[in-house]
Structure formats: C-alpha cells, structure tokens
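The other protein chains are all here in position, but one chain of the complex has been omitted.
The chains carry the letters A, B and C, assigned in the order they are written, with residues numbered from 1 in each.
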Amino acid sequence: MHQAVKRIAINTGGGDAPGLNAVIHAAVLAAQRRGWKAYGIRDGYDGLLKGEEGGVIPLDAEIVAGITAIGGTILGTTNRGSPFQCTLADGTVVDRSEELVERFRAAGFDALIAIGGDGSLSIALELHRRHGLPVVGVPKTIDNDLLGTDLTFGFDTAVNTATDALDKVVTTAQSHHRVMVVELMGRYAGWIALHAGLAGSADVVLIPEIPFDLDLVCQRILAQEAGGKHYSIVVAAEGASPRGQQLLTLEPGRSGRQPRLGGIGRLVAREIEQRTGKETRELVLGHLQRGGQPSALDRLLALRLGAAAVRLIETGQFGHMAGLHGQRLVPVPLEEATRTLRLVPLDSDIIETARDLGICLGD
Amino acid sequence: MHQAVKRIAINTGGGDAPGLNAVIHAAVLAAQRRGWKAYGIRDGYDGLLKGEEGGVIPLDAEIVAGITAIGGTILGTTNRGSPFQCTLADGTVVDRSEELVERFRAAGFDALIAIGGDGSLSIALELHRRHGLPVVGVPKTIDNDLLGTDLTFGFDTAVNTATDALDKVVTTAQSHHRVMVVELMGRYAGWIALHAGLAGSADVVLIPEIPFDLDLVCQRILAQEAGGKHYSIVVAAEGASPRGQQLLTLEPGRSGRQPRLGGIGRLVAREIEQRTGKETRELVLGHLQRGGQPSALDRLLALRLGAAAVRLIETGQFGHMAGLHGQRLVPVPLEEATRTLRLVPLDSDIIETARDLGICLGD
Amino acid sequence: MHQAVKRIAINTGGGDAPGLNAVIHAAVLAAQRRGWKAYGIRDGYDGLLKGEEGGVIPLDAEIVAGITAIGGTILGTTNRGSPFQCTLADGTVVDRSEELVERFRAAGFDALIAIGGDGSLSIALELHRRHGLPVVGVPKTIDNDLLGTDLTFGFDTAVNTATDALDKVVTTAQSHHRVMVVELMGRYAGWIALHAGLAGSADVVLIPEIPFDLDLVCQRILAQEAGGKHYSIVVAAEGASPRGQQLLTLEPGRSGRQPRLGGIGRLVAREIEQRTGKETRELVLGHLQRGGQPSALDRLLALRLGAAAVRLIETGQFGHMAGLHGQRLVPVPLEEATRTLRLVPLDSDIIETARDLGICLGD
Partner (left out) sequence: MHQAVKRIAINTGGGDAPGLNAVIHAAVLAAQRRGWKAYGIRDGYDGLLKGEEGGVIPLDAEIVAGITAIGGTILGTTNRGSPFQCTLADGTVVDRSEELVERFRAAGFDALIAIGGDGSLSIALELHRRHGLPVVGVPKTIDNDLLGTDLTFGFDTAVNTATDALDKVVTTAQSHHRVMVVELMGRYAGWIALHAGLAGSADVVLIPEIPFDLDLVCQRILAQEAGGKHYSIVVAAEGASPRGQQLLTLEPGRSGRQPRLGGIGRLVAREIEQRTGKETRELVLGHLQRGGQPSALDRLLALRLGAAAVRLIETGQFGHMAGLHGQRLVPVPLEEATRTLRLVPLDSDIIETARDLGICLGD
C-alpha cells in the first residue's frame, strides 16, 4: 500500500533525554526490516538547513549497534529557535520553513521521524500543516508533562537519578542535623519532584501545581525538630513558587529557548535558614537529570516508540505521534499532544499517598 | 462509617521483592494518619500461628522511617506451605486456618493487609471466603505475572538488575568472541526476560510463551558470525522450553513451594556450544533479581499500594486488592486476580518491537 | 598488659564521609572480641558536654549490624567549633576542654577513638597533650588531603560519585555542543578533581595546586571546537584559583567552620561563555560527594582502620592514628598527621598522565 515510502529521516530536538538513542536504534532497524533506508539529520533541522557536509548521515545496523545503552543522541540536538524563526548573522529573523521542506524533498525523503518535546513537536506539526511535511512524532521530555501519553522516556532515568541524590544527601543531613533543599527539574509540572520526593522519603515536596506557603514548610521542619528528627529533606521543582507569586505562565507549544528561572532552591533554603535557624544547604541537581545511561524502562519505552513511529509511517498516519495509553501504544494527533502540558492532577492518588505519608506539600 | 476499624495487621508472603518495605511504610503511616494502630505479623502467618513472643510487633513511624529505600521485608516472609496445610513435626499435615483466624480475632485485629503474590493472595482469599477474615491484598511479584494489575512492584528493579547484568556481560562476550547465555527469572511468564532482553540488546530472547526451536537459535548465531559479529547474547527465562517439551503446566493459585526447574540456561548453552562450535558460557542470575534497593518506580508503586490498601480497609472493600489500571489504582476482587497468571500477550507491541529489532524469539 | 582498658568511647567529627559507620562497626566488634565495652558519643563531643540523656550510648553487635553499607554516621557529627572554644548562649566563648576530659573520666572511659579530619584530629591531639586524654585517631576526609596516610576513606566514594556525574553530563554536553563546568570538592588539595577528571575524561582540570590561566583554558576549548569536538568538560576543584588570585591560605589544623568559597565553578563558566561564545553550563556537585553508600574500597579501608584503632588502644599508643602506608597500616603520631595538608605533588605520575592525555591543567 505504502510501498512508495523508502527513505526516512530522523532528527532529535530540544533538551537531551536518556533514551533518544534507543528510539533511533529501533527506528533504524524497523526501517531496515522493511527494506527502507534511514538517515539522520544532525542537530535538529540544522543538518538540513546549513547544507554542510555530514549534515545528513546514512544510518544502518552497524552505526546503531549498542547505542540503546548510551545517553545523549548520536544525531545531536538543539534548542535554539525554530525553522520558522531563524536568526541570521546580522540579527534579522527569517522564516526558513519552506526552504527546509524543499531541501527535505530534494534529499528524496518520504517521511520524517521527529523526536522531541512540546516545542519540537509543535514545530513538526506546523511544518506538516503549512508545508505538508510527512512527519510522525515521538514524544520526548524528561519532565513527563506531554499530553497524549501516560509516560515519556527519560523521565524514569531522571527520577532514579534524583532519588539516588536524595538517598545520598539524607545520610549527610542526618549526620549533620541539617535541612537540605534539593532543586529538581520541572518548570510547569512537578512530576519529577513528586515521584522522586516520595521515592526518596522527602519531608517536604514543592511542585508548580501547588503554590506553597513557606510558613507551613517551616512549621513542619520545626515540628519534626521538636519530635526528635533533627533533619529535613525538602524537594522543590524548579517551577514551584510561593503562593501569590507564580513565576511562570503556562504557554506551551512555543519553540525556542525558555527563560531561565531564578533559583527557587536557593530562595527556599535561605528563607528556611532565616526563619527556623536550622543550618540549611541547597543542591541544584540540574543537568545530571538529563544524562547518563537510560534505565531499563526508558530503554524499552524508547525502543517501542521508535518501532511504532515506523509503523505510523507504514500506515501513513502523518501528523501523529505514538503515545502510551495504559499498556498500549496508540496514534495521537500532534495537535492534541501539543495543546497544553500535562500537569500533575491534584486528585491523583499519588498526591493522596504523599499526604498519607505525612509529606508537607506546602499547602 | 468504618470508625470501628482501629487495629490493622500487615504480613508479607512468598518470595522476596524490592518494595515490600515501602508498602509497609505507607500502610503504617496511612493508618496512623487515620488514628489507627498498625501491627506486623512475622514470617507470613507464622508470627500468629507459632504464638511466640515477638511474632506480632507494633509498627509506628519510627520503626518504618527510612525503610522505603531498603530491599527485603522487615517482617520476614516465608514460602513454606499455607495455614490450610501445615506440616507438623511428625510429618502429618493439618488445616490450621480456623485457628489462625481465631488468633487474629483474639489479637483484636480489624483487618489484614496481605502483601503477596499469586500463592499468598489465594490463601488470603480462602481465609476471607471460608472464615470471613477481613483481608485486603497488595499484589507482589517480581515476575509481573499477576492478573488484575498492569504492573507489580519489584519487577522494575529486577529488570534493571538483569539489564545491568546484560550490559556487563556484553563487553566480555564481545572481547572474547563468545556466546553468553543468561538465565533470568520467569517460570510461566517471560516479562523479565523480554523487557531486559530488549533493554540489554540481546540477540536471542526465549520466553515460556513462545516454545523455541534450538536450530533457529543456532542459525541466528551462525548468521551473526558470518556477518562479522562474533558474539551473541542469549536471554532465557527459566521457564522457557524447547518446542514440544513444555516443562511447566500453568496451575497458578496453588500455595506452597513449587518444583525447581532444571536449568534451561545450562541446557541451551551446552546445545549452542555443541551445535555451533562457538565458545559458550552461561550465567544464572537467580536471587540477584530479588534483592537490592528498589528502583524509584518500584518504591513509588509500592508506596501507592500501601496507602491504597488502607483506603480499601477504610471503605470496607475486603476480599479486594489494589491494582494499577493505566495510571489509576482500582479495587480488584482477589478472586479475579488469582484466577490464572498474566502472560505476555503475543500480539503485544513489545513482541513486535523485538521482531523489528531483529531479535530471535526462537520461533 | 593493658588489661585495665575495658570501656572505650567512639566519636565522629567534622564533615560526613562514607565509611564512618564501617569504622564504628569494626571498632565495636574488635572491642567486643577483647571483652571490652564500647560506647558512642553523639555529635562529636556534644554528647558528653551537653550531658543530655542519650548523649552517650552503649554500642554492641546488634546495633552495628549492617551499618557498614550505610553512609553517614549513626553517632552524628558536628563541625561547629571545638571544646576549646565553645560559644555560650550569650555569645561568649569559653574553653570547656578540661570539663570535657573530666566528664570522659567520670564516665569511666579508658580510651577514645576519635574519627575525624585535620580539624577534629587536631582537637583530639590537643586534648591528649594538655589534658592527657587517652585518644587514638582514625583519619577521615573525603578530600584525601591528610598527612600520614596514603588514602582516606570516603575519598573513593566521592571520586566515584564525581566520575559518575561526569559520565552523565558528557552525553548532554555532546548532544548540545556545550561547555560544561563541574565544580567538585577540594579546598586546598585537588585530589578529587584530578582523579575524577582523569577517570571521567575531562578536557580541563583545575586544581588548587596549579593556579590557572583562563586564557589557556579558553584556547583549549576553541582549539577543540576547531578540531571538530564541539563540547568540552571542565572540572574545577572548589579551591582552584586563577593565577595571581589565590583565594585560600593553607592553615590547616584549625578546628571549626571554614569560610565558604565563592563559587569558582560559576566564575569559570561565566568567563568561558563570555570569552569563547560557547554556551556554557555549570554544575556544583556539592554535598552529593559526601553521601551515599560507601564503595567497597572505602568500606574495607574503614573496617581496617576501626580494627586498627582498637589495636592501638590495646598497645597503648595514644596520641597516634592508624595510617595506610602502601599496603600496611602503621601508627602515625597525630602531631605529624596534622602538621599541614597533603597536596597533590606536582611531580606525581598522575599529573604526568594528565598531560599525556592532553588534559589542560590551566598552566
């Protein structure tokens, strides 16, 4: 039916996430099994747009052998802007999207597998809509906040890294009778902080979905002190904010670089030390959460998504991505997936479990 | 409504699984939050039946502090028989189930949280049915083969341990141009072997659901050799069997000790070495898969289940366990959960992904 | 000969280090084997000085079972001041050292095992000299900069944690074509940065022993860029400083809290971004390096030291600590061990290896 599809391209966009290579691995082998040829575009769309040698590379079984276990992406990525808004050397901003799609067609590609988050998938959707780019998506974000899928790869590895960090700081906090504030990723959604906070037995977990009251946090720390537990572990998502001072407005689907936040971990640590008198230290886990070998779960999910993307191409379901619904992968329109972000639902049993565990959520 | 419920007991049965302590942790804190008292029964039901001092211990926040990160169970477990079939010193077998429930009532308990697998939950169900024991279940098996839940805690840790082992042996197999056969757990269901096999980039994955043909396996190994890849990784679930020689008959819901299998890893390794002439080594991962610190995912799932079990008690849903359906925990009748085992569905996209990756499944 | 020695006390002072519990474990069991009784003093000397209940606790085999594998110290620690300079509630500073030794004797102790770094061992030496406290030392610092021993426990775990972090950030740096600056511990000595920098394949390693020239660092990064390697990993010990701007003066042997440094990682990252135009990120590993399960090497070294401390008591070698010389543990006078710090020798073959690997040391 779709015999015409023979040459597929793959790119990776946005922030690094453990599992990107596994998607590439599976997509290349699944394509090869169908007699197709696979190519990689370097650095998002730059490999096509810049037209340099090596910007597009052929991918085969030998190249992808063993990459499933390795973090990062062999294709490179970028989170600088979009083909709709390219900044030229003289500073002017131009739309190169049409040129991009022409180059794509000139290279003889029949389909693109765009692996990316909210921003990258929005760009892919726009290229599909406006210029008819035959694209399928693979959802990617360590933040786990994409609509249309129950889980994104990279998230599990990030949560394990964060939990491991909490395991590490707890013995030091305990030995020194300190408060330790650990800032984790999560600008709009608190998935990493919530999951790692529970798994790592934190005392306080602050997420963007629940604006917090620092007085309540400090009360909790002092209550523990009074009860004989002389240390506390506070987890704060980078997008968490004090009640009445929300820092970020949720406007997903916008490509390009987002503003860097101001360091909620530092703010919370300083306030706790001042208000409670307890020695307090902060740790910003930052980029550690993006790197490293993917966990087994992330590898498997990423492999499944890579193979599913090839099946979406096979059945001509362009403009869709594969999403995990329960135990099954289903096609999800990119339009639906990029509509807004998937926040932690406040009626989730995970929130309820946190309260049952006595964790202070700042409210 | 259920104000009468004040004293709850918790026990753990069957094989060890990372996350047992997290269930206990959450159940105790969730009970405490409701003003209830929690107790632990040691070693399955032995702590009640033997009537020794320390057989039943009070559990509180201090005792469970920090145990979420620790493997094993602070209550001990046992997989020797059932209260319906107790072996006395003189070898006779008697039914002590009625006595057990009497002791349970005499101790003033209002409810039992039974954490266990297929065998232990079947016993719990029988105690509920025949003697009216007010029991709720928490599903547990590292094999992930329980009906009524999409995922069991301990499984993710086991898969990570197995994947880590595959990562380790691959470099040695590669350096020595060897075939390495790794035997993983899974008597009836191949979940661990399938997930770890994909995540660990195995060349061959043998699971109980797909009887295998050794000639096909050897053909695959020789084809790789001819193609210049001088090593192969073969993963075999302990219950995998050659076509026509199925070793185990699926009769779940039976408590007590199951027959030990004959070492499929050794058999497969020997046959491969003989038929292909390739140096072949085997590794039986065995109990390593049951131990160690639970992964973040297993901790979280176990914490959620512990809290959910308390909510089942609160709402009087005895004879049920909490099961994960997609992202939600739902009450599942123990009767349904123990009806049979949950095998890998052959139409799963994971099987399809394995084939897309070129993994030989022996068929 | 020393039959009179029957009751020994143990304390831990200064910063947390993985392996403290292993020292306690071995010391308690070695004491017990000799028919002695062991006690733990909480929070450095506070447990004795404050005179609160639970300030001194009996230690036995049951209490120490399993603690070797756990980070932190079951006794608590403190790095606030010294018994020679206690700050009272009204802010005045008094010498309570004599009172401390009196309380020690009143408790019937025959010897103290003081586990600590440069600061804590200096205090112990002073108590021994001035007041005749029968003390033996166990060297401890994750910085590995103590004189009198080839290696201190905690260091290997810290280096593994730092190397793991470098492994994690490298794939992200590579995928994003970034410069990543990782700040590691090491105020006076660059052991952690040097070892982890080599093990983690850093491009630039900045240590306190070699004042650096940022122009050379930037040249190196640009040279790599020109050569087609579009990312760089820069490791900086917290005490590293630009040539001509040394931040810290080496005055070891001083107890109490040391000044917090100004964030060399941030400074280096900012300068590199400005001078090279490359996107640069920083990561401060901080307290992660102090925590977590000790590595096998640290556990073994700590166990050996704990047992050796008991032998020092047995043979009456007070005022000494056990130090590792090659493969043997030898008694080292505390006076010698606290004279100054052990810096990385510039003629070490490790420095030479770094240069052979093409690592830029900033000079």
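Please note the rule applied: contacts are C-beta pairs under 8 Å (C-beta built on N, C-alpha and C of every residue); 3 or more make two chains touch, one makes a residue touch a chain.
A quick note: this is a predicted structure, and the numbers were derived from the prediction, not measured.
Although it is not drawn, the missing chain touches B, C when the whole complex is taken into account.
Of B:G66, B:G81, B:P211 or B:G292, it is B:G292 that touches the chain left out of the display.
Considering the full assembly, B:T77 is the residue among B:N11, B:Q32, B:T77 or B:S120 that touches the omitted chain.
For the options C:A9, C:A240 or C:L303, the residue in contact with the chain missing from this view is C:L303. For the chain missing from the display, the contacting residue among B:L100, B:L146 or B:V169 is B:V169, taking the whole complex into account.
Of the listed positions C:V56, C:L198 or C:C218, the one in contact with the omitted chain in the full complex is C:L198. On the side of chain B, the interface with the absent chain consists of residues 12, 15-16, 20, 43, 70-73, 76-79, 161, 164-165, 167-172, 174-177, 180, 281, 283-284, 286-288, 290-292, using the contact rule stated above. Counting over the whole complex, chain C has residues 25-26, 29-30, 33, 61, 65-66, 68-69, 150, 156, 159-160, 162-163, 167, 170, 195-196, 198-201, 229, 293, 295-297, 299-300, 303-304, 307-308, 310, 325-329, 348-350, 352-353, 355-358 touching the chain that is not drawn.
One rule holds for everything that comes next: only the chains that are shown with their structure count from here on.
Nearest to the common centre of all protein CA atoms is the CA centroid of chain A. For this pair, chain A with chain B, the centres built from the Cα atoms lie 31 Å apart. Rounded to whole angstrom, the centroid-to-centroid distance between chain A and chain C, based on C-alpha atoms, equals 36 Å.
With centres defined as mean CA coordinates, chain C is found 42 Å away from chain B. Within chain C, no positions touching two or more other chains are listed.
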